[in-house]
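Read through the structure below, which is laid out as structure tokens, and then see the notes.
Left out: one protein chain. Kept in place: all the others.
For chain A:
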Amino acid sequence: MDTNLALLLLLAPLAGFLLNIFIGKKLSGNVSGILGSVAVAVSFAVTLKFFLQVNGGGEPINVNLFKWMTLANFDVNFAFQLDQLSLLWLMFVTGIGTLIHIYSISYMHGDENIHKYFGYLNLFVFFMITLVMGSNLLIMFIGWEGVGLCSYLLIGFWYKNHDFNDAAKKAFIMNRIGDLGFLIGIFIIGYLFHSVDYIDIKNAITSGNLDIDMTWLGIATLCLFIGACGKSAQIPLYTWLPDAMAGPTPVSALIHAATMVTAGIFMITRLNFLFDLTPDVQNIIAIVGAFTSLIAASIGLAQNDIKKVLAYSTVSQLGLMFLALGLGAYHVAVFHVITHAFFKACLFLGSGSVIHAMHGEQDMRYMGGLRKVMGVTFITFLISTLAISGLPPFSGFFSKDEILMTAFHHNKVLWVVGSIASIMTAFYMFRLLYLTFYKDFRGTEEQKKHLHESPSLITFPLIVLAILALVGGAISLPGHSWLNEYLSPILTNHIEHHELGTTAYMLMGIAIIGALIGIGIAYFKYIKQGFVPGKDEEITGFSKVLYNKFYVDEIYTAIIVKPIYALGAFFKNVTEVAFSGFIFGLGRLANALSTQGKVIQNGSIGFYLLVFVLGICSIIAYIFLK
């Protein structure tokens, strides 16, 4: 029974995908959308059942379908497991997934390929479930690359536009750089542990008599982390995520904010017992996370495209999660993943609602004053903005505070970096809020006439997510954490408890004051002074560097892409000619040396055959007569 339900959970979105792809064209757009939403809702319902079961003390569910691959050192089973961690992830993947499907029915209304849109979105959910549910690294890898494919398909959904296609391609290729790291990591782990099953590896480690080369294990975890960098957009592989905003906004909300980009955090949490053994790699993770958080937040300060701001904010928040992972505080990272999923999905969907009202305009310089016409969007957006800025009692406050508190106890520099990033976050989020919803409208008269609040299919998910963004912190309150309790079977190292003493309250105070400073500056600049960012060419100085994202894309093009093309040109024009000339030269030589050579060059096939047969005969004769 459990096996069948687990398969239903996995396969319902796949069925939705197949139906939409094969018969979707004949259905009306709304039916496609309902089909897609129901498929994911079914998965959510099953997830909820299992979640309650496991949360109530039930055993994890294991499903072993068949042996998939056999290698010299290890076997790979097509197997799935539903334990605390995978169910927690599935809860918000399918839950938020359902909401975003519903939202999309209205948002994508009238698109000629709407059935494909829902098909791809369903396929994404299917692969995401595979990623999370797999019981070994290779099943995770199927999902891992599968979500990458869906991301590619959905970023480039409006494929007539080549800029969008470029963004899609970039996302796929950059992810593949990480994926190579992931693969190498799998190879080493399979070689060391003779298994790629989580449970086997964990048992091998906890059994106590582990006899493996720690250097190789370190290389393996580093390689896995490279994989995580690709999928979760960390330095140096983060530049695809802002470009990925080319996709429809609900896609940005689901894939590029709430779910897919958290896959790297899932993977590291899943393998916490491995990463705990390699403290050097953990340090790297913490440092990369902290600096990604800072760099992305600083770029976010100067962006004018509403979705770009949110994208950099996502990169920055993911950086904070990696900071927590690197410090070994997996439960804290997971906590922030969840609250972030709530408020960031809400923010993206809110921005979608705004873009919808603005008829596709994404530049905040041409917005303003929208709170007057878009009440629900504004309120939900405000709640989520407060949550991401880290003000109590909103959910983001609790999770972010725990990350910073953990950092404080391990390394003060990382704490300072994380805190600065958080202050910046508060600033640019309120800058976004003020520019979009306050003051007067700065768009055209035409746009102004059509401004409207979005229909209820759009506002309903916003309201649900805003409520979650408001109260989501309750799953792990300081001193009384349901989440830590729930995750304890998954995490091998004991969870650090920070006493709710003076230090803790002091740190909270600092965090709140920091957030208020960020908000205050934004208020002063954009409300008091009524500043509006100027045109692109008017941006100068350091703002220009920030606005151009530290020119990282240009640098990558110059040091990686261009040299590859140059090498290609060299191969094509020099080595190929040389190889071919060499062979041809040999032919010429033979030609010059013998008159027979000239006869062979005449291209008469009859002659070849004759020579061939004669040759064979003479060889046989030679052997025969010898």
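What we mean here is this: contacts are C-beta pairs under 8 Å (C-beta built on N, C-alpha and C of every residue); 3 or more make two chains touch, one makes a residue touch a chain; residues count from 1.
Methods note: contacts and distances are computed from a predicted model.
A.B. asks: Have a look at "Protein-methionine-sulfoxide reductase catalytic subunit MsrP", "Cytochrome c oxidase subunit 3", "Anti-sigma-W factor RsiW" or "NADH-quinone oxidoreductase subunit M" and point out the UniProt protein name belonging to the hidden chain.
C.D. replies: "NADH-quinone oxidoreductase subunit M"
A.B. asks: Could you tell me which of A:Met108, A:Ile188, A:Leu462 or A:Ile490 touches the chain that is not displayed?
C.D. replies: Touches the omitted chain: A:Ile188.
A.B. asks: Would you mind spotting which of A:Ile142, A:Ile199 or A:Val416 touches the chain that isn't drawn?
C.D. replies: A:Ile142
A.B. asks: I'm checking contacts with the chain that's been left out. Which of A:Leu567, A:Leu589 or A:Leu614 qualifies?
C.D. replies: That would be A:Leu567, which touches the missing chain.
A.B. asks: When the complex is taken as a whole, what residues of chain A touch the one chain not shown?
C.D. replies: Residues 21, 66-72, 78, 116, 138, 141-142, 144-146, 149, 152, 156, 159-160, 162, 165-166, 169, 172-173, 176-177, 179-180, 183-184, 187-188, 190-191, 219, 564-565, 567-569, 571-572, 575-576, 579-580, 582-584, 587, 600-601, 603, 605, 608-609, 612, 616, 619-620, 623-624 of chain A touch the chain absent from view.
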